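Of the protein chains in this complex, one is absent; all others appear in place.
Note that the chains are named A, B and C in the order they appear, and that numbering of residues resets to 1 at the start of each chain.
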Amino acid sequence: MQLNFPIFPEQASSMAGQVDALYLFLVLITTFFSLLIAILILYFAIKYRRTPERQAEQIHGSTLLEIVWTVIPLGISMVIFVWGAVIYYHMERSPSNPLEVYGVGKQWMWKFQHPGGQREINTLHVPMNRDVKVTMISQDVIHSFFVPAFRVKQDVLPNRYVFTWFKATQPGTYHLFCSQYCGTKHSGMVGQVVVMTPDDYANWLASGKAEGSLASLGEKAFQQYGCTTCHRPDSGARGPNLEGLYGRPVRLTDNRVVLADDNYIRESILEPNAKVVSGFQSIMPTFRGVVSEDEIIAITEYIKHLAPQEANPLNNRTSPTQIRDSEVPNIQDQNKQQNQQQPAQQTPQGKRPVNPSEKKP
Amino acid sequence: MRRFPLSTSQTTTTEHHPALAHQFDSMEQQQGASTFGMWVFLLTEIMMFGGLFTAYLIYRLKYYPAFVAGSTSISVSWGFANTLVLIGSSFTMAMAVWAAQKGMRKAQVWFLLGTMVLGAAFLGVKAKEYYDKYDECHIPGHVIGKGFNTWGGCDAKDPSLGNIAEEIRKRDPNIPEGAAVQIAGQTEIFFSFYFAMTGLHAFHMVIGLGLLAWLLLRARRGEFGPSYYTPMELGGLYWHFVDIVWIFLFPLLYLISRHQHGA
Amino acid sequence: MIVKPVMPERHFLNDNYGIRSWLLTKDHKRIAILYLFSITVFFLVGGVFASLIRLHLLTPNGELFEADTYNKLFTMHGVNMVFFFLIPSVPAVLGNFLVPIMVGTKDLAFPKINLLSWYLYMAGGTFSMAAMISGGVDSGWTFYAPLSSGYLKTHVIMLAVGVIIAGFSSIFTGLNFIVTVHRMRAPGITWGRLPLFVWSNYAASLIMILGTPVIAITLILLALERGFHIGIFDPKLGGDPVLFQHMFWFYSHPAVYIMILPGMGVISEIVPCFSRKRIFGYSFVAFSSIAIAVFGFVVWAHHMFVAGISVYSALVFSLLSYAVAIPSAVKVFNWTATMYKGSIEMSTPMLYAMAFIGLFTIGGLTGLFLAALGLDIHIHDTYFVIAHFHYVMVGGMVTAYLGGLHFWWPKITGRMYPEAPAKLAALITFIGFNLTFFPQFILGYMGMPRRYWAYPPEFQVLNVLSSAGASVLAVGFLLPLLYFAWSLKYGEVAGDNPWQATGLEWETSSPPPTHNFHHIPIVTKDPYAYGEDAEVPVVH
Partner (left out) sequence: MSEHSHPTPGLYVLILLALVIGTCLTWGIAFIDLGIWNPVVALTIAVIKAVLVILFFMHVHYSDRLTKLTISAGFFWLMIMITMSLSDYLTRTFLPR
């Protein structure tokens, strides 16, 4: 047992100081009011202790006092609210040009993918003094990404991407916890975040064995699943052109406008008919159970890298492409296997460039 | 030390009705408390169904096309008929309470019987509808029946047996098969709510029938009259509440965007 | 009053004998005693789980239990304490006993339903015990989907059924209180003369009837999803796990006010009595209970700030969360002001009340940390949360329950508890409690997540401190058990009004007769008419 135990967590991110300032302010408020009440109670208990001659003085109440001790706490709590909200808003805003890292949580480990293609398990290497945005999703239950030294936490949900960001300020190794109870080995779902100086980080990146950048992995998957068959830049394509798509508003068939972010792209892969781009038919089959979360991340990264090549905004295409019925993939037969765990094969016969055995996630 | 009593005492003399419980001072207090108690209980019922309605609303927003497809696959005629049956039973129930207030023993019995018959008819129709869903393999999950299939039917090849994907394509041939299958797969969540909501409602109906049977026995013995009809009143409140739930369930479950697809 | 008090010849305890007279009783006082026994059992069971948890956490590497066992321990500790102890404790024991007497009636409005609610409670308890014995459940008391609906292999459904049934018990208790307060008040008891204990139980009852059905339906849906694999909350089946959290906390946040409000009511009775003074700002204390009950329903998502809810929604819920802090603060200030210029006697109930005010202040103020968005991100799901709610639940609620039990023990049993050991127990509880839970605030801010079976070694010192405190606390909780049992036989006969308190319950004999009063009382004064013959100055 170590006897010099710490009572305050390390401050290792740009956010830590702000959160700690609010914390210390609240500690001050709490101490003040707790002591005030405690001292008053004890003082009254002693000063007005019962003696044979002591008569209590009956006081009904005082509206003025009631107003005072309603308004003062209200004022203080509004200060706390605004302060907390400002920090929160800052936390929830995506930084402008972050280093993007992807995380997948599963029972009971963290998997991280870097844009350069490096993969890590339960360890995350990041450079210091750079905004790092971690976009995460879970494969099974709800987890939570928690780095106390950075004062960041975000529940990692199984159905959509969430993100958190931080700017580490101190090189070192910090705890990474799963803070949302996720089953038997919840407390084993821990790891570390290694913050490195930019030079060390560059060395680490170079030394890492990567099969290629994340985007190139995504491109591979993109072709492997036959996405290119429809998602082409030419005007006769049956699917929307994906170049320059990321981060832009998209008009849907029902005239809603949505932002093409990670969640939109993921949803369009898994539930293509939920949000169909205006001017297109809903012909794309679902890839649920076919692509893994890791692959979706890679494909998304690839789509992010598709720069716009011509000034042809895909969200206001005027003439809908006509589709002949024969072109529509017939997927019913392949769809018969019910088991949700097993990847169903749903792509048109002969159109997919790979055979099923190759597409191991 | 002196004591300062808060109260002086009073002796009450009230003539005792045989149905007056010991904790009440008068029949009027007893009826007021019982009726109010029933209302407070119905308050909890509102919140209980309310939880389901909230969840329903959120999924309806999320999976609207699937909710349309699922809704279209259930028989609006049966739902409509059942609504009328239930409204009718509410009417006979109200009449039974009225008859009890007036002390008309025979009328009470007949109106109660009518209510029970209509209630049973409602449950019969409900059972038929459930059986149809079972037949068409529309029971969500994999435990009851043959399991829910992604195309929303029993046999992918046979469009006649509740194949929702096929139905979607039949109504709107512009929808490609892939999309239709996907929507059909999502109707599972619609059916989850369909069964949860109508199931909870039907459960309340069964309890209601039990209550009515008990009231019927007491009414036959002539227990209710102008001075005491509280149980009848409470049974009525409960029955009407169950009716009101159905009044909302009917449009929410049976009539989602019917105009797109016709009857 | 030099005459030694004697036990009344006939009272509700000796009116009838035999097991049937207890198990089929419709007397609210006897039902209260049935609850007292069963709740004590659940408290002890929950306490054993707590002790095992603290024992396990002495070492960082999880040496005592398997991770699996540990998860079951904290789940069963939570479920036992929340659903089978905290929620029913004050309302079902003290409330059941006192509400009808305080409003001057013979019984609750629906005695049979009251008995039914005890049977439902026992049935729910049986289910949860059965789940426990047949291997335990490791879902956490929060049952978060999709973990509990699709991944765990334990008897989640059985436990959920237990909780649902216990929920109906609580609904019926609340229903009974509300109807009784509205329709059964004795002549002269206007709303302005209602004791604050009744006000706070009334407010808690509102939450019981409006919130509990929602947890029932939520857990039913969860059980359906688990049992039939239909998709409601599991994203694999098309559901939304965040919706489960919304529906769960819609009840479970207001539920903490079900737990604390009746405790506040107890304090509002004890403080005036032992200060010999009317309560300061009666109407503010009364209405703050209602305000807490109402505002309590619109703050639930502050449990979900990191769960992936919308930023705007989080802002709204954070703002509203402060609205619920204000009435709590008002209560604390009013209790403190009640002591001002009183004639204070430091009897055991008063010691507990003072401990409550202090600990609840800390517990309440640390709630502000958790409602502050930016800060909650860091401390959510850490030991800070654990410490916060144990300050409110144990430091507040259990303390109030024990205080109330001491205060009304002479009324319930007709005999006094021994004062010296009682004071000692109060002191031990206070010290043990703070030693157990204060270190957890620091642990939480350090970043130790809750529900961890093993933890990094630098957290060990604080954990050992906490475990040491837990053993002291256990002694503090066991002592009352011994001397209360002792007092049943050997305690001094209390007499009708041992504390010279005002309030209707002190005007009937101790223990009260089966029908509470020999005549229906007509009330002419307000419930805190201490020193009524003296001049009553009003401070403005």
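A few points about this structure:
Keep in mind that, in the parts below, a residue touches a chain if its C-beta (ideal position, glycine included) is under 8 Å from a C-beta of that chain, and two chains touch if they have at least 3 such contacts.
In this text, all values refer to a predicted model and were calculated from it rather than measured experimentally.
Touching the chain that is not shown, out of B:94, B:117 or B:209: B:94 (per the contact rule at the top). Screening B:51, B:119 or B:208 for touch with the missing chain picks out B:51. Listed by residue number, the positions of chain B touching the unshown chain are 28, 31-32, 35-36, 39-40, 42-43, 46-47, 50-51, 53-54, 57-58, 61, 76, 80, 83-84, 87-88, 90-91, 93-95, 98, 101, 233, 236-237, 240-241, 243-244, 247-248, 250-252, 255-260, 262-263. Even with one chain removed from view, chain C keeps its contact list with that chain: residues 182, 210, 214, 242-243, 246-247, 250, 297-298, 300-301, 309-313, 316-317.
Keep in mind that, in the parts below, only the chains that are shown with their structure count from here on.
Looking at contacts between chains, the pair that accounts for the most C-beta pairs is A-C.
Ranking every chain by how far its Cα centroid lies from the centroid of chain A, the top place goes to B. Nearest to the common centre of all protein CA atoms is the CA centroid of chain C. One inter-chain figure worth recording: chain A and chain B are separated by 41 Å, centre to centre, where each centre is the mean of the chain's CA atoms. The mean-CA centres of chain B and chain C are about 35 angstrom from one another, to the nearest whole unit. Multi-chain contact residues of chain C (touching two or more other chains): 237, 240.
Residues of chain C touching chain A in their complex: 62, 67-68, 71, 138, 140, 142, 144, 146-147, 150-152, 235-237, 240-242, 275-278, 280-284, 305-308, 311, 314-315, 318-319, 322, 325-326, 329-330, 332-334, 336-337, 339-346, 354, 357-358, 361-362, 365-366, 368-369, 371-378, 380-382, 442, 445-447, 449-462, 464, 530-531, 534-540. Contact residues of chain C toward chain B in the complex are 1, 100, 104-111, 171, 175-176, 178-180, 182-184, 186-188, 209-214, 216-218, 220-221, 224, 227-232, 237-240, 243, 247, 250, 497, 500, 502-504, 507, 515, 517-525, 527, 529, 532-533. By the touch rule above, chain B contacts chain C in their complex via residues 1, 3-12, 21-25, 29, 32-34, 36-37, 40-41, 43-45, 47-52, 54-55, 58-59, 62-63, 140-144, 186, 188-189, 191-192, 195-196, 200.
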